[in-house]
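Rest of the complex left out; these chains stay put.
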Amino acid sequence: MVIKAGVLNVTGYAGAELARLLYSHPEITLTTVTGRSEASKLLADVFPHLACYELTIEPELSASVDFVFSALPHAASAKAVAPLVRSGVPVVDISADFRLKDQTEYANWYGTQHPAPELLAGAAYGLTELNRETVKCSNLVANPGCYPEAALLALAPAARAGAISPDVIIDAKSGVSGAGRGLALSTHLGEAGESVSAYGLAGHRHLPEIVQELASYFPPVEAPGPLIPKVTLTPHLIPMTRGILATCYAPLMPDWPAGGPDPQAAIREVYAEFYAGEPFVKVVDQPPATKQTRGSNLCLIYPTVDHRSGRLVIISVLDNLVKGAAGQAIQNMNVMLGLPETMGLEMRALYP
Amino acid sequence: MVIKAGVLNVTGYAGAELARLLYSHPEITLTTVTGRSEASKLLADVFPHLACYELTIEPELSASVDFVFSALPHAASAKAVAPLVRSGVPVVDISADFRLKDQTEYANWYGTQHPAPELLAGAAYGLTELNRETVKCSNLVANPGCYPEAALLALAPAARAGAISPDVIIDAKSGVSGAGRGLALSTHLGEAGESVSAYGLAGHRHLPEIVQELASYFPPVEAPGPLIPKVTLTPHLIPMTRGILATCYAPLMPDWPAGGPDPQAAIREVYAEFYAGEPFVKVVDQPPATKQTRGSNLCLIYPTVDHRSGRLVIISVLDNLVKGAAGQAIQNMNVMLGLPETMGLEMRALYP
């Protein structure tokens, strides 16, 4: 029996990537796609690479489906998926709407009241490798932001091992597809090509999500109130289309590793064990390049100790539209539906 | 009277850029260029954009000149310029040979004994804005590395002001021309295009140079021995040709600024004052893009306080072949020869 899926807002890059990847999924059939600005057009006319589909873009979900992916903007997404979730349709939401547990924090960062706060408690944070059991039991999964995906996979093992202090810098580099398909001078090839720049220095919306999730990996503190890691996130725009590389820095704990072995060897072992058996996260021996993951659902991680400064430096790379968005969403769907986690996601990176 | 200049090893990117820029210098005539691998070819045949010259590439300096730029590799450079310096010819050395004051440090990082250690004491570190007076009196100026150029211009004002602790991270992003014109898989367009990666994580040769110079900007310490700043440098390869962006991080001193004004305003004032009147360093109001400096001798600096983490974040951008190499070298030459510092260097960035 085929499982019918729908994609809300297929006309952005994350939505189109979902359609592209679902085409190769053996158990899922994409049967309905929505998109306001391009409604009534053929999907194949908007995206020639999706000419394999004979689907018309509709203004709203028009038929019943077994699973829904939402690639709508924040706020619009919560409004659209709330009735679906309430009626029992499992949903992966690629927007930011169900990532932050605290609706006040949401209002502060997104400038609007949360449209469906009663669903927040039941939503799982869909970083599958870190929350597999919660995802499995959830009907509503919040797909992580692309920067948090790269940063949390890089930092969680060291935090959990007690190897670093909660004083973290994430210097992230992203291709322009992360900024979406909307038109802006910042993604005009004439401006963004042959150039690199930083943005979001006053506070990127992915920051609170990183702080919230990262907190749980550090050892509990005795101080009153929970630990709040000190995190600086600096995103940069790179003259390429796909890919994120996050360079993460944190001071090694002075007494780590206990018993005095070489920190470099100890940290490699921490990461190797943490991700042993994971199909989509690989700890590598050489600094990885984003191109090694382009088009695949892999995240490659390279942890290393800067012995001169006593810092841990961790590099992670992934394709922001796959492991950072659509691939991660399908991975979550597989877990939610009890399908093999890697189903439909075994493609290798398009290299070169 | 025309000043005759020579360029040693004109066939790399720094050498060719020197030739390109010197063509527009009203007081200098490039009269001789050397290069082993392409010796006896016309400069115009190796570099069609330099067809304005009628020069043959020679194996060695063949005629007397009034000024020499060396773009030779390290060790070879010191060997070649030592006799010139001794005979009184003023030299700017773009190689690393005269940057480190300590010849043991040099041997450790470059894997060879210094060929002319007796010249080290008299060599000036040619970051003109920070060492103008020393450069003016020197006959041998060590042109800074491109990463140190970007990092030191970014960090010196805050260090001098006592605003930051000597615990610094420099996350640097460079176009591939920084790796030179030699052939390597890492700069093959099929590999480097549409990709970003980190390198030099075990220790980049520009690190000791940064540590050495940065130390002098921090307030003196009472501890025995000099202050050695704790510096992590992570260079990244960006899919573009020219440009460096350095994102620098350091903790604000807890008691800074004294008297309690807003740190953001205070830090802006520190930078504005430090670079007031400098023709080639501009403190800007928005995060800059490398393209805004491409082909120019400018360095744009954007300091900002991350109030959530108490860190200072400073972004600097420059063209690695101009302000990071050939332009800086000509700026030094202007100062050494008593010419106006901006002469021949007033071109605007090639944008877009």
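Letters A and B mark the chains in the order given here, with residues in each chain numbered from 1 onward.
Methods note: a residue touches a chain if its C-beta (ideal position, glycine included) is under 8 Å from a C-beta of that chain, and two chains touch if they have at least 3 such contacts.
Every value quoted in this text rests on a predicted model; they were computed, and no experiment measured them.
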Fill in: Number of identical chains forming the whole complex, with 2 shown
4
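Basically, only the chains that are shown with their structure count from here on.
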Worksheet item: Cα centroid separation between chain A and chain B, in whole Å?
Response: 38
Worksheet entry | chain A to chain B touching residues, read off their complex | 167, 169, 171, 173, 175, 190-191, 193-199, 201-203, 207, 230-232, 234, 236, 238-243, 245, 247, 249, 287-291, 294, 304, 306, 308-311, 313, 315, 317, 352
